[in-house]
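With one protein chain removed, the remaining protein chains of the complex are shown where they sit.
Lettered A and B in written order, each chain numbered from 1.
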Amino acid sequence: MSRIAHRFVPALLALLATGLALAQGEGGEPLAGVRGGPVSAGDYAGRRPSEGARPEASWQKRAAEGTKPEEAIRDGGGTGMRSGGVLWLADTPPMRGEASRGRRGGGMGGMSMGGEHGGPPMKRLWLRAGADPQKAPFAHQEADASVETLLVHPLGKPEGEPLPSPAEGHTGLAFAMPAQGFYRVYVTTRKLEGDTLNVSVAKTEVGNFGHGGDEEEQKRAITAPRVLENAAIEIVRERQDKEGPFSQISSGMDQSFIVLQKGLPAANARVRLVSHAGWVKEMTSDEQGRVSFQIIRDYFPPWDEFQKRFKANYLVIAEVAADESGNHNDQPYTRVRYQATLAGNYSPSPNDYRSYAWGLGVGLLAVLFSGVAVYLYRRRRLKPFQEVRFDEKA
Amino acid sequence: MNSPNTKTAIPYNRSRQAREAETMLDHITDDFDDNPAAMDYFYDLFRRAYCQGESLEREGVRVGTTCIHAPEELIYAMGATPVRLCNGSYHYDQIGADFMPAKSCSLVKATLGMLSSENVIPKVGKLDLIVNPTTCDQKKKASAMMVGMGHKVYNLELPPAKESEQARLYWQRSVREFVQQLRQITGKKLTRKNLMAAMARTSRAQAAFRTLHNFRRKAPSLVLGKDVFLVTNAYFFDDIERWTEAVEKLNAELAQRDQDGFCAAQKKAPRILFTGSPPIFPNLKLPLLIEESGGVVVADETCSANRMLYDMTAVDEWLVNDMVDSLANKYLKPCTCPIFTNSDDRLRRLVELAKSFAVDGVVYQAFSGCQVYEMEQKSVAETLNKAGIAMLYIETDYSPDDMGQLTTRIEAFLESLKTRKRNRT
Partner (left out) sequence: MKRLKDAVDRVDLNRFRFWLQLAMFALLVYGGYLAVDLGSRLPMFSCGFNEEGRAGVCYLLPLQHQLSRPWPQLFGIAGVSVLTGFGVFFLWFIVLNKGWCGYVCPLGTIQDWITALRRRLGARYSRYTQGQFRQLSRIKYLLLALMVLIPLGIGGGWFSRDMGTPFCLICPGRMILPMFTGDFSQFTIDFSSKTALVMTALGMGITGLFLAGAFVKKRFFCFFCPMSALHYLISKPALLKLKKDGDKCTRCGDCYTVCDMEIKEIADDIKTRDIMMDDCILCLKCVAACPEPGALKANFASVTFFESTEAGFIKRSQKGIGLEQPEH
């Protein structure tokens, strides 16, 4: 029962909100970012999750217009290992211009469908530097850094295999995905700066699932372990309840991540989540290495341009400093700074564009209209052969 | 006995009319050995009603019906009692001749004759209403004459065809209006409860009839046709519950006979299917002739027996509106009366009965003047011929004059059936 009540709450809220919006509309106060009456309900309903965010979740706009995101991150204590800032693996190239264009279709970005050429689908990834998921430029290879790229195949060895560097003239990494399941790519960069060794692990996870495949195989692929035992540091996204092959996280949802070092949880790591528009939230991992963020809604296009399949990128950055000493390329170091990144994407919450109030309204209207119509028709009609009636209750 | 016919000098039981009934009943009982014991109820009933002129008056509103199309369940539900007025008496036939042209149906004439006389036999009491379904022309025109005799008549409008959806709806409307009419007379309302009770009674009676009907499939026969005609005839005026019980008793006896391997007729007796104009007591001369000549009537397709009781009502939702419509359907759709434009259903029914009752021949009775039966004769003969079943067509009326001639024809027909049977085996 409580579950049903829970489901109804949004509807009731939305109903209230509609009333509110209409009342405001009559008052002549324009609604920001909303065009026309009908949209307001959906919009209001949609804003609820971010309003409901916990009070301590103080999101800061670090990557706002005016300041360069890289600087903002660096100012905030980021370990800029390169001129570009944090390294992460994106499945989209940097955006040019101001227009925020979303991509349509699940998993199509950077993926050329293999069907046309008869081979398995190919996936392209780009290593980018900087904490702005939209605009961070491509990372440039630095001479003094050692880079190691690993691909973990869903059916391959759990410790992965090296991924060849991109061919001449290509930026980014490309690999084929012949099997169903999650492909993981780790780009580990080690660079010495003074007595500090910076270890950066940029990771991404690409799901490759087809419709109509073997369902058992899909289930196995979804639940397969996703941890690289010998990664210096990595972030693992925790699965949502009942996550399926085509599940998407959407704004408003809680998403937790686990920071691991060599497969063991890293407590007290500084973890930041950067949203698509550049909002940053910082937290510290608990003893299990876990942090949990609520993904905020930061997609506010003009309503005409709203796309429910818009895929926004988020970026998670985890940092751990350790007093370890050793040698890197025959140079000694006394401190190690570990940095892990994980990029992923999220879509607008259905609450942004779906309205219970209107749904129930239309449904009830249809019931009432057809009910009344049938009733009146039966009452009033003196259709031949049916005009004599008997009292059922006599 | 306070006889109402004080005007006439002789008491009823010694009148010509009573003798006509008595002669027939004596033939039915005495010409055959081994009549079922359970038949005594019916013999006695007819003797009391027709020979002694005993009163069968029922309490409450009495509704006379002139055809099987008047839904009896509705009449019972409204607290009234239906009485089927179709009459088989030669005495009334002669009286009725004053109303109708010479060449018209004996049944209609007899009915009119009965209604016009002061001493109505069987004595069912004064009728509050006569329901006259608009079936054949003669019955339609009889309506005005019945009004002329001082009866209150309601013409229940029956469509002239039954296949079309319009006909069905038209008839449903007629039946609904009929309920209104009944309500005016009885002052009662049709309710779910009283209609269900009425339908239950009829349904039980029909179930009993169907059991009896099925016993007649047995070869050699367990029961003779003349007895079954008497049983169904009693349904016209008898109390429905008493009738049902009597039939159930008869069924129990037949079941016992079946176990004992009893034969009511000779094993090789030709099995006859009787169709056409309805034999109504005391005019059972044709079925009686058949069975006296060594045949056995195993099935019939007449509105005084099978057509009246065989078809049962199915209801989907037990709500008054649905029940009334379902009843209306039952009284129209399966009916094989020749007044409808199309005779397909009757032909198919005859062939089906002939096959399922292992019939050797068909006797088709048409009352002279009953045009619809006379007109269908040819197509029925052709259809049966095609199916390899011999048919004897007999045009007759209520007068006993043609008995001799009929006996010869029937004996010849039965002989030919026997020969055919022998040649086949």
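Assume contacts are C-beta pairs under 8 Å (C-beta built on N, C-alpha and C of every residue); 3 or more make two chains touch, one makes a residue touch a chain.
Predicted, not measured: the structure shown is a model, and the values here were computed from it.
Enquirer: For the chain not shown, which residue from B:Arg183, B:Arg348 or B:Lys386 touches it across the whole complex?
Expert: B:Arg348
Enquirer: Would you indicate which residue among A:Ala224, A:Leu264 or A:Leu364 is in contact with the undisplayed chain?
Expert: A:Leu364
Enquirer: Kindly state which of the options B:Cys263, B:Val315, B:Ala390 or B:Met403 is in contact with the chain not pictured.
Expert: B:Val315
Enquirer: For chain A, which positions touch the chain that isn't shown here?
Expert: 3-4, 7-8, 11, 38-39, 41-42, 104-105, 113, 115-116, 211-212, 215, 242, 303, 306-309, 348, 350, 352-356, 358-360, 362-371, 374, 378, 392-393
Enquirer: Identify the residues of chain B touching the omitted chain, counting contacts across the whole complex.
Expert: 163, 165, 168, 196, 199-200, 203-204, 207, 210, 214, 311-319, 321-322, 325-326, 329-330, 333-334, 345, 348-349, 351-352, 355
FYI, only the chains that are shown with their structure count from here on.
Enquirer: Any idea how many Å lie between the Cα centroids of chain A and chain B?
Expert: Whole-Å distance between the two chain centres: 85.
Enquirer: For chain A, which residues count as touching chain B in their complex?
Expert: Counting only chain A, the residues touching chain B are 384-392, 394.
Enquirer: For chain B, which residues count as touching chain A in their complex?
Expert: Chain B residues touching chain A: 169-170, 172-173, 176-177, 179-180, 189-192, 319-321, 324.
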